[in-house]
Every structure is written in structure tokens, then in C-alpha cells.
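Up next is chain A:
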Amino acid sequence: MTKLRATTFLIAATLAAPLAAQQEGGRLDIVVQPEPPGLMLGLVQNGPTQLVAGDIYESLLRYNSDLEPQPSLAESWEISDDGLTYTFNLHEGVTWHDGEPFTADDVVFSADVFLRETHARLRASLAYVESITAPDDTTVVFQLKEPFGPFINAFEAGTMPIVPKHIYEGTDYATNEMNATPIGTGPFKFETWEKGSYIHLVKNEDYYLEGKPYLDEVYYRVIPDAAARAVAFETGEVDVLPGGSVENWDVPRLTEMEGVCSTGAGWEFFAPLAWMWMNNREGPTSDVRFRQAVMYAMDRDFVKDVVWNGFGKVATGPVASSTNFYSDDVTPYDYNPEKAEALLEEMGYDGAPVRILPLPYGETWQRWAEAVRQNLSEVGINAEIDSTDVAGWNEKTSQWDYDLAFTYLYQYGDPALGVSRNYTADRIKKGSPWNNVEGYENPELDAKWAAAATMVTPEERAAAYAEIQKEIVDDVPVAWLQELEFPTIYRCDVKDLVTTAIGINDGPRDAWIEE
Partner candidate 1 sequence: MWKRFSSNIGAMIGVVLLVAVIAIAIFAPLLFSHDPWQMVQRPFLAPFSMDGLPLGTDTLGRDVASQLAYGARVSLLVGLVSTLVALLIGVPLGALAGFYGNWVDEGAMRFTEFFQTIPNFALAIVLVAIFEPTLASITIAIAIVSWPPVARLVRAEVMSVRKREFVDAARLAGLSRPRILMTQVLPNTVSPIIVMASLMVATAILLESSLSFLGLGDPNAMSWGYMIGAARTVIRSAWWLSFFPGIAIVITVLALNLIGEGLNDALNPHLSRKGKA
Partner candidate 2 sequence: MSALSIEHLSIGLPQGADRAFAVEDISFAIEKGEILCVVGESGSGKSMTANALMGLLPPGVTVKSGRAMFEARDILRLPEAEKQALRGERIAMIFQEPMTALNPLMRIGEQIAEVFAAHDRFSQQERRDKALTLIREVGLPDPEKIIRAYPFQLSGGQRQRAMIAMALALEPKLLIADEPTTALDVTTQAQILKLILDLRERHGMAVMFITHDFGVVAEIADQVIVMREGRVVERGSAASVLTDPQHEYTRRLLDAIPTGKLPPARAPREVPALEIKGLRKVYRTGGGFFRPVREVRAVDDVSLTVGRGEVLGLVGESGSGKSTLGRTAVRLVTPDGGQVLVGGTDLAALSEEELRKQRHKVQMVFQDPYASLNPRQRIMGALTDGPITKGFPKAQAQARARELLEIVGLGAEAASRFPHEFSGGQRQRIGIARALAMDPELIIADEAVSALDVSIQAQVLDLLRDLRERFDLSILFITHDLRVAAQLCDRIAVMQKGKLVEIGTVHDIFLRPQQDYTRQLLAAVPGADWAKAGAA
């Protein structure tokens, strides 16, 4: 029996701040963009909600930047050798923000009842689960049907937020009035939400970790305009700009300011990877030579340097290099317009128009699409940008009404959670923009993906995934673009802000301000 016991969270904390003693008090102003639609993490799991509600709700585990599990609501845990039984020992003396005691029943309710209904992504992992039980108030046991390597990564706050049973049991979750005033176990309590302006969280005085949190309060500021967000940081009105909250062009300017620090850490769990879906079903993009031509036509280094201001890394394939099971033994696609033209010539491309669907997430993505369009038109591809907003993008991608479509997806620490969903035939489902939208079908590879997910040892899995990567890169079902890096910009006197693989989503728990 392998016993994975987190030696102590104290070590991690001391490592991050070796000498200075943490100082108590102070207030942190963090930009949140866009304004979250709601704060009930069990119902909404988009980025902004995770950012704010990650301080209110907790899950059983946290993950360090090497994606190793750390204690959170679970003090310790063990996984049986056959990989089928996960046993968690919960902290004692934890209470909900309303004073009710937190018990193992809450965990069972959350995972087995609440989230099964509301949380699509978790539901996929829960499919491997036979049962969830609470032998006593501080123990929870997950019994799996078959081994599922990545399961240990499912206990992150955004993936499995623990919600209060006493509030939600037997109610209509979506319309429960308490959604407006979320109750969690986290280090900060919800205070007020001035819609369109800010969300105010205050210190949870009864937090179960002695001394934590250090901050008195956290303000999440809603500033809808990127330039205004930059100004707000400069004028000192906000202290933290989470990744993506200012345009990349502004990043160097801001980080050069005195007393300003930045870090690219804190995204390891998500490892966002950007690509363009290429419609494998019809049009020129259904021809593998055309897809390869697209890869050769794009100057991806230019985009990385100019559009992303040097942040990130050109992607080589479906798996991000920062995650486990990455392999660089694949065919490289360097910028080579001549080769692209030759491929187009070979396939007999007739100049059929190709629509590019940009991701409607702001100027960076728009510029990116423009640069790609320009690259493509330079090799003779008749490319046009399709304009759309968030709704239109969702509709078009999920209805497969596109030729090339930008997107980026989180990898959730494991190819089985975040990667294979985009390439296997069983994930071709009209109506959702988060699956195999390109329509890539390769039964041989499907089997390999499936096998790799349920292998027990990491070594076995690594080998399997390397093989998959090598094969799929030659097929170019999608045009892999870039491993995204979203630098977090903050004032240097804010310490220990980014200590986990989800960064500031749960960062304020440990953060403190140096006087």
C-alpha cells in the first residue's frame, strides 16, 4: 500500500518565504475579469468564478506546481495498490461560514449528489466511481470500478468544490436563495457583491488552520476595460492582475515599474493549450495536406513574440510541455511558407474560401486571428475572419459551422482529463464546444487513448502517451498553436501569492503583505 502523506504543509509555506515571518492584516485588491456570473462554485465553474470562489470553497486537496497533491480539507489520504480505493481523512473542527460543522457527509453529498447533477466535467471522472461513502465524520472513501490514474487530480476546488449539505439538500440547486451569499469552508467569507463594481470577501476568523489567513479582506474588482485595468494597477488601486487581465502588450510596461513582480507560475494544473480546430469533415480542411500546409504557413514564433509578447511556448502537439506525459519526439512544423505552398499545390487547392473563427476573448485573440489570416493568405489560402461574440462562437463551434476555429483548453493535469477529450471519436458530440469539435476519427488511436487512461503505473502511461503524440501530430487533426502563459502581475510586497498549481484561485489563503 502506497501511502502518500503530505509531510506537512508548513514546509511548503516556509520554503516559499524562508526568513520573514508572515505579517497579519491588510487588504488585497485583485482584478476579476469578466464579472463572474455567480459565486456558487458548485454551479458555475468558469474562470472568474473559480478565481473568487476559490477563496470561499475548498476541495479535499490542493496541488503544488509539480502537480503533487497537498492537504486541504483532507489532512491525509491513501490510495490502495490496485488503484481502486481512495481514502481521505478530513480535518477536524472545520466549520462552515455559517457556523455549522463540516463533516464527511458534506463531502459525500457534494460529490455523489450535488456535483453529479451540476458539474459536467466531474461527472466524466465520477463515471469511474463505484461508490462514495463516509464511514465516520472525518473519513470519506471513494471506491472505483476500474483503475483511473488521473483520479487523484480530481480533488481541486474548481473540480470538486465541497458544498454545504445542510443548505442544498432537497432544494433546487440553481434557484436556491443562498447562491447569492455562498457558504463555504474556505479562508475567506463572502461579505458583499456590488454588481458591476466589486466583490468583497473578509477573513474567516474561524478558519481551521491556525493563524491563516493573514489578510483581513480581499476585494475582487470588476473593471471591464483592459486599459482601465492597467491604469488601476498603476495608480495602486489594485494590487494583483491575474493572468489575462491586461493585454500582453501592457505586461512589460507594468512589470518594469518599481516594486512590481510577475510570475508565470500558478497555471500548471490548467496548462492552457491553444489550437485551431480544423474541420475534418468537409472543405479543404478535410485534407490532411491542407492541414499540414496550415501548420507550415503559420509563423507561430512571430505570434508568440509579438502577439503574446514572448509569453508562452510554441506547441509541438496535443500535450503541454509543463504537464506529465509530454513527449517532444514528434514531427516539428516550422514556419515554411514554401512547403505550405507545395502542399497546397499537391492537393490541388482551388482557392475555396476558408473561414477563421477567432476566440472572442479580447484584442490578443483578435490580433492572433488577423496574423494567421495574413499568414494563410500569403501562401495563397483564401482566408476570411468570421466575426462573432461569445455566444456565436459557442454556437458555431458546437454546431460545427466553421473551417478554422481558435480555442484553448485546460489540461487539468492529465491527458486523460484534459487532452483525449478532444481527439477520440466517442467525444464527437454536436452541441458542445468542449469536445472533439474537429471531428477527428482514428479508431486505432481511440483504443490507445482508452488504454493509457487506465494503466496503473506512470511509466506505462508515459510510453503510451508518447506513442499517441507521435502518431497524432502527423495527422494534424487540429493546428496546435501555443502553450499559453498568463503572467500574474502583483506588487512585490504581496508575498506567497502563488503557491499552488491553480495560482491565485486559492492563493489568498497563504498570501500576506509585507509592511
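Following the convention adopted for this analysis, a contact is a pair of C-beta atoms (placed from the backbone, for glycine too) under 8 Å apart; a residue touches a chain by one contact, two chains touch by 3 or more; residues count from 1.
Behind the choice of candidates: all candidates are chains of the complex that A comes from, given by their letters.
Quick caveat, the model's predicted, so the values are computed rather than measured.
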(message) Using the contact rule from the top, which of the candidates 1 or 2 touches chain A in this complex?
(response) 1
(request) Going by the contact rule at the top, pick out the chain A residues touching candidate 1 in the complex. (result) 225-227, 230-231, 246-247, 249-250, 253, 302, 306-307, 358, 360, 362-363, 366-367, 369-371, 373-374, 384-389, 392
